[in-house]
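Shown here: the complex without one of its protein chains, the others still in place.
Coming up: chain A.
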Amino acid sequence: MITIQNLSYASMIENTNVSFQIGLNYIYGKNGSGKSTFLDCLSGIIHNYSGTITGNDDLIYMNQNLYFSMKLKVKDYVQFVLTLDRVKHTYNDYFAYIESIGLKTFLDEAWNSEVSMLSGGERRKLFFVTMCYLDREWYVFDEPFAGVDDEGKQLLTTILERLVDSKKGVLFTSHERIQFENMNSTMYTLENKQIYAPFEQKQTAISNH
């Protein structure tokens, strides 16, 4: 469980208390509401916040921009990520995983292509599935569904389901409300510089009446 107590950062997040359980969690918020900043704090990219965050020691965080040359090949990207992650894995394991999520044809065709030859959605798909292959307790994604077509969204959902089935924690942000058909998810809302849990939202709604 990730627990956040009295988190404040700059003028974007104020005195937020929230906890995320293992399973599927997502934070809904309008554009510019501070979702990315919150994930930066949670993943340890931003240190100089006030308050405490615990349970975030073993996570991977995929933000919207990645350092990678468009002129390099897809295989260079995979090699880089696997090497950076201490190479507990072999390529055979990686390919077996890719096959299990139905992306073997995609990866076979793209393997020797330059990353620039992939469409924006394909690049996002490649980065997303490779990050999900790595073994972590928590997976944190910033707007993973943005700019992805319906087929791509279905694939990402399938991968998220697998992570949840493996007792992993998933936390992502979205500026759209998302319904999952086969999975329980907990939606949080980020507004007015604070994150509200579902119960708090209901309570707020009742108190508004």
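Going forward, a contact is a pair of C-beta atoms (placed from the backbone, for glycine too) under 8 Å apart; a residue touches a chain by one contact, two chains touch by 3 or more; residues count from 1.
Assume contacts and distances are computed from a predicted model.
Asks: For the chain that's not shown, choose its UniProt protein name out of "NADH-quinone oxidoreductase subunit K", "ABC-2 type transport system permease protein", "Hydrogenase maturation factor" or "BMP family ABC transporter substrate-binding protein".
Replies: When "NADH-quinone oxidoreductase subunit K", "ABC-2 type transport system permease protein", "Hydrogenase maturation factor" or "BMP family ABC transporter substrate-binding protein" are compared with UniProt, the left-out chain turns out to be "ABC-2 type transport system permease protein".
Asks: Looking at the full complex, which residue from A:S11, A:T83 or A:S166 touches the chain that isn't shown here?
Replies: Reading the full complex, the residue touching the unseen chain is A:T83.
Asks: Using the document's definition of touch, tell me which of A:L59, A:L126 or A:V170 contacts the absent chain.
Replies: A:L59
Asks: Could you tell me which of A:I22, A:I46, A:M183 or A:A197 touches the chain that is not displayed?
Replies: A:I46
Asks: Mind pulling the chain A residues that touch the left-out chain?
Replies: Within chain A, the residues that touch the unshown chain are 36-37, 40, 43-47, 59-63, 65-69, 71-72, 76, 79-81, 83-87, 131, 134, 140.
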